[in-house]
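Got a structure for you, written out below as structure tokens; questions coming shortly.
In this view, the complex is presented without one of its protein chains, the others remaining in place.
Let's turn to chain A:
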Amino acid sequence: MTTLQMVRKEPAAPGLDVERIRADFPILRLQVNGKPLVYLDNAASSQMPQQVIDRLVRYQTTQHANINRAVHALSEISTNEYEQARRKLQHFIHAREEREVIFTSGTTDAINLVMHGYGRKFIGPGDEIILTTMEHHSNIVPWQMLAEEKGATIRVVPINDAGELVIDDYEKLFNERTKFVSVMHVSNALGTINPVKQMIAFAHARGVPVLVDGAQAVPHMQVDVQDLDCDFYAFSGHKLCGPTGIGILYGKAALLERMQPFKGGGDMILSVTFEKTTYNTIPHKFEAGTPPIAAAIGLGAAVDYLSAIGMDAIADHELGLLNYATAQLSRVPGVRIIGTAKNKAAVLSFTVDGVHPHDIGTLLNQEGVAVRTGHHCAQPVMQRYKLPATSRASFAFYNTLAEVDALIAGIRSVQKVFS
């Protein structure tokens, strides 16, 4: 009998023509401290391809006016382009309807919208909100503010040593007071991909709605909000090769309609008198004031760009980078990888014995290698591992195996300085 063994060849990266892709990103040609930039801080913010830059220039050069306000030609064009961008985002995340896609300023803003619009209306004294140990501060602090205001309680799903949610404990947290679950899809600090579909199904069986913080998922994999069946899904444009100042809140129409507005102002109303204001329909009810029109259109161009490459091909390439980087980093004595979940995105948090992450970051920068050091806005994760901070390399589809090698060489030279 023959046994078949799956052998993962190290440079697994199939399919992507990375050199051609890199040519689209002008910033990747920069030199830092005389060395080619090795940009490994994609979880904080990703870079923008020329196609998106060009789209912003074209909008600003030939299409700009305020939307939804005037009958002149430019206003009509900008309104159409803005709504076209909404449809692009709708298709990108497979939302059922375009009115379920709300432009926000980012993930943080999207979560705050749900906290105010849903939480303040439907969560009361004694109610419980389930979060997880690995959440980003932006998915902790708004709920703490709500809990304090309403006298509600926050319950926290623990993680195991590998950085995976303990799903048994998640299920045990539910009781008749559980009113909301907010969980990240992919951890920015650990790389863990959480089983959100299963968690959502469990919550729904108990009538509890779920918000998914998808800031670190959408840039790296196919996301289908209908398949997940999440009630809300939040993400940021700037981690998705788009501009800063723009993000998305997806929400199921039925829920969005029952929610109260977050911000008041122009565009979110149908009629205003001093006696009574009638709110606009969704999504406009949640888009008060002049939105970042250029940024929304730029984000539309970014998802066009990513779709043309293909999210599955992107995920494959990044898995190749992760596997290679994990194998190489594991070989460096004194290095400990934080976050070893079986199901991981291309995020590598690590510590180096005897060297503080800040010193690592400064010395790697000298080699042109950009990593993040610190607590990654996830202090409860750091407390869980009893670490003040970690260094984090986070990859994108435009990163190469050679850049992984540059990272490893950089870490070895840091160790040499401190030896």
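Observations, loosely collected:
Keep this in mind: contacts are C-beta pairs under 8 Å (C-beta built on N, C-alpha and C of every residue); 3 or more make two chains touch, one makes a residue touch a chain; residues count from 1.
Criterion: contacts and distances are computed from a predicted model.
Choosing from "ABC transporter ATP-binding protein", "STAS domain-containing protein", "Anti-sigma-W factor RsiW" or "Nitrogen fixation protein NifU", the protein name stored in UniProt for the chain missing from the display reads "Nitrogen fixation protein NifU". The chain not shown here is touched by just one of A:L319, A:V369 or A:M382, and that residue is A:M382.
Considering A:T192, A:T373 or A:Q415, the position touching the chain not shown turns out to be A:T373 (whole complex). Listed here are the chain A residues that touch the chain not shown: 33, 44-45, 136-138, 141, 355-359, 362-363, 365-366, 373-375, 377, 379, 382, 388-389, 417-418.
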